[in-house]
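All protein chains of the complex are present and in place, except for one that has been dropped.
Up next is chain A:
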Amino acid sequence: MSDTPIPGYPLRPGRVHEVCGPGAPAFAAICAAPGTGPVLWIREAHTREALTPQGLLPFLDPARLLIAQTRTPADSLAVAEEALKDGTVPLVVLAVTRPLDLREGRRLQLAAGAGGATGLCLIPEGMGSNAAETRWRATPRLAPQPGPDSTPFRWESIKNKSGTTGAWDVLWEPATHRLRVVSPSRE
């Protein structure tokens, strides 16, 4: 039950991935959890939603997080490209607010390939770029029994350039810092 692998997860390094849906920030936090290096989270300064360090605690140490606030989407992309190309930061999370065209997506992909870092774009529904390696939809799911000891999600792999797609019910266990696949979802 627990060790069913999900194709495409963990995210392939040196590539840029995409995630949409209401569980996208948690998806990014779960992707950042196994590492120890810094995590760069790029967002536009005018967004109303803010990450809270207390909310990140079940996933990762908030001291690892660096937040880059940009004025325009173009700045966000430039910062992401710079960070991916450098490769010092193993995971670069980019909150996207407008559709990326193929050129922008491809540039990010090349930068990630050059630096070996993983890129993850948090996209609004349907605004992905064709250049993305994988695309996920993450939605929180109602836990069958109460209690905060595990957090259930449904992860759907909508696109995977080098593997199959599918949908899985997963549980994040904060105590053990482990992702458990409950069952491949059939719907």
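A few remarks follow.
Going forward, a contact is a pair of C-beta atoms (placed from the backbone, for glycine too) under 8 Å apart; a residue touches a chain by one contact, two chains touch by 3 or more; residues count from 1.
Just so we're on the same page, contacts and distances are computed from a predicted model.
Think of the chain that is not pictured: of "Carbon-monoxide dehydrogenase small subunit", "Electron transport complex subunit RsxE", "DNA-directed DNA polymerase" or "Carbohydrate ABC transporter permease", UniProt labels it "DNA-directed DNA polymerase". When the whole complex is considered, the residue among A:83, A:112 or A:181 that touches the unshown chain is A:83. Across A:10, A:99 or A:140, the single residue that touches the chain missing here is A:140.
On the side of chain A, the interface with the absent chain consists of residues 22-23, 25-26, 29, 36-38, 45, 48-59, 61-71, 75, 78-79, 82-83, 86-90, 117, 139-143, 146, 148, 151, 154, 172, using the contact rule stated above.
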